[in-house]
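Report on the following structure.
Of the protein chains in this complex, all but one are displayed in their positions.
On to chain A.
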Amino acid sequence: MIDDQKIAYLDNAATMPMPDEVLEVIDMYYHAHKVNVHRGMYRLAHQVTEQYEAVRQATADFINAQDSSEIIFTSGTTDALNLVAFGYAEKQLQPDDEIIISVLEHHSNFIPWQRVAHKTGAKLKIVGLDDQQNLDMQQFSELLTEKTKLVAITLVSNVLGSIVDAKQIIEQTHHMGGVVVLDAAQAVGHLPLDVQKLDADFLAFSGHKMYGPTGVGVLYGKRNLLEQVAPLRFGGEMADEVDAQTATFQPLPLRLEAGTPNIAGVLGLGAAIQYLQKIGFTTIHQHEQQLLNQLYQGLRQIPAIKVYGPRSAAERQGVLSFNYGTIHAHDVATIIDTENVAVRAGHMCAEPLMQALGVSSVVRASVSYMNTTRDVEQLLAAMNQVGQILL
C-alpha cells in the first residue's frame, strides 16, 4: 500500500513495514495451519507448536539469552514492561526504596514506574540530559545509591535516536545491588542485542519495530528473576493442575503466557528475526547511516531548521528529530504529507523529554533498511514546500 501510493515512509520508529517473507509466514498460518498450540493431539497441532517453540529458541539466540525459557512472549514492549513493573517490582519494592528512570523514556517505560512508585511508596528519580542532549551519566552516578532497587532505561531514544551506555549503567547498578530493565523497542531493529554481554536483568521489545507484525513482543529476563515474576493473568495454558478451589501453574515460560497466544504474531516474529539475520546488522547499519547522513546534511542547508540530539549520524540509530524555525511540527507534517512524505509530529509519547528540550513537539523522521535515498530526497524537497507556503 505504501509503495502503491509512492509514499516516502519515514515513520519507521512508529512501526516498520514487513518484508514478503514475514507476510508469507503469517499468511500460511492463517490460510492453511490455523490450529492452537500446546494442546491439540493431532499432528498439525504438534507441528505448529514446534514452530512456535522454535521461534522462542530463535529469539533466545537472537539476543543471546542462555535459555529459551527466559523468553516470554507478550503483546509488545508495553505489555512486557508492565509485566516487570506489576508482576515483579511491585512485589519487591518497599517504601524508601528507589527507582531510577530517565527523561528519555517513552511513556511506556515511564508511567508503569510512576504507578509502581505510587503503589509501593518507593521514590522515583529521573536522570536528565547533559549539555550535549545525551543522558547525563554524571547525574546518574549521583542518583544511584544502595537504595536503588531498580533502574529502567531505554537503549535508544525514540525521539533523539541517541544510544544509551547501557553496559555502564548495568555495571554501576549491579555494583549497588539493583536490577536493570532495558527498553529495547527502539534498538531492536537497528542494533545487535546481547543480553549476556550487557548482563541485562530484563529486556523488552516489540515485533513490529523489527519488520514483524504488531501485537507481539518479548520480555527477556534472567531465569532467577523471571522465577520471581508473578503472573498478572490467569487462565488456560498457564495452569498445571486445577481442582475446585486451587490451581498450580506451569513452569516458565508458559506460567507467564496465559490464554491462547498470538500464534501468527510469534511465527511472524520468527520470520522477522530470520530476515534481520539474513541481511545482517552491519549492512543495515551502513545503509541507515547513509540515509541519516543524507538527511542531516540536507536539513542543514535550511538555516531555520534545528536538529535535536547528537550532531553526528554515527551517534544515533534510525531517528532524527527537528523543528523548522517556530513553525509547529504538525503544520510541517501536514504540508509534507501532501507531498507524500510520512513523518511523525508531536510529542512522540515522550512528554517529559519535550519539557527537557523546551519544546511542545518535534518533527521526527525515522528510517529503516527498506528506505532508499529517494525517500530522503522526497522529504528534503517537501521541506522547501513548507518554506514556500508558510514563510
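Remarks
Quick note on the criterion: a contact is a pair of C-beta atoms (placed from the backbone, for glycine too) under 8 Å apart; a residue touches a chain by one contact, two chains touch by 3 or more; residues count from 1.
Going forward, contacts and distances are computed from a predicted model.
When the listed names "Fe-S cluster assembly sulfur transfer protein SufU", "ABC-2 type transport system ATP-binding protein", "Hydrogenase accessory protein HypB" or "Aminomethyltransferase" are checked against UniProt, the chain not shown comes out as "Fe-S cluster assembly sulfur transfer protein SufU".
When you scan A:Lys222, A:Arg255, A:His347 or A:Arg364 for touch with the missing chain, the hit is A:His347. Only one of A:His118, A:Lys278 or A:His330 touches the chain withheld from this view, namely A:His330. Only one residue from A:Met176, A:Ala247, A:Ala314 or A:Ile389 touches the chain missing from this view: A:Ile389. The set of chain A residues touching the chain not shown comprises 327-331, 334-335, 338, 345-347, 351, 354, 360-361, 389-390.
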